[in-house]
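A protein chain is absent from this complex, but the other protein chains hold their places.
And then subunit A:
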Amino acid sequence: MKTNDVILKSVTRVAAVIILTFSIYLFMNGHHHPGGGFIGGLSMSSAIVLLYLSFGVDKVRENIRVDFKKLAAIGVLIAIGTGMSGVIFGKPFLTQTFGYYDLPIFGNTELASALIFDTGVALAVIGTAVNIILSISEDR
């Protein structure tokens, strides 16, 4: 059946960009303010679900060539690897460090190893959430 949902598609083209930007803002915000890897990944997966809703599975799968099962596994591996790197240096599991570095554009910036852990959490959340919703919508 040919469906005509031009309003939803036009709104999605604008709103998906806003939601993706907001999710990256939440993700980077999580060190000192409300936010973090979990909620950043959750809002990014909600943007991907909105794309799936308005454009259908096949069109999105053509354009986002990411296997979300592998993405979740890679995320968990990154998170555990960051935790294990503390063990290598003789500290407890999940020890985090931070330091201040002079970057070219940003000036004196605080870089923390918790950001890499958060990246792993975000990837795991994106993969799991999108995978759950796709597999729920598969059977009728």
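Here is the rule we use: a contact is a pair of C-beta atoms (placed from the backbone, for glycine too) under 8 Å apart; a residue touches a chain by one contact, two chains touch by 3 or more; residues count from 1.
The definition used in the following text is that contacts and distances are computed from a predicted model.
Student: UniProt name of the unshown chain, from "Na(+)/H(+) antiporter subunit F", "Cytochrome bo(3) ubiquinol oxidase subunit 3", "histidine kinase" or "Macrolide ABC transporter ATP-binding protein"?
Tutor: When "Na(+)/H(+) antiporter subunit F", "Cytochrome bo(3) ubiquinol oxidase subunit 3", "histidine kinase" or "Macrolide ABC transporter ATP-binding protein" are compared with UniProt, the left-out chain turns out to be "Na(+)/H(+) antiporter subunit F".
Student: Would you mind spotting which of A:94, A:115 or A:134 touches the chain that isn't drawn?
Tutor: Answering carefully, the residue with contact to the hidden chain is A:134.
Student: Where the complex has a chain not shown, which of A:57, A:84, A:112 or A:132 is the residue touching it?
Tutor: Residue touching the absent chain, from the options given: A:57.
Student: Counting contacts across the full complex, list the positions on subunit A that touch the omitted chain.
Tutor: Residues of subunit A in contact with the hidden chain: 3, 8, 15, 19, 22, 25-26, 29, 33-35, 39, 43, 46, 49-50, 52-54, 56-58, 133-134, 137, 140.
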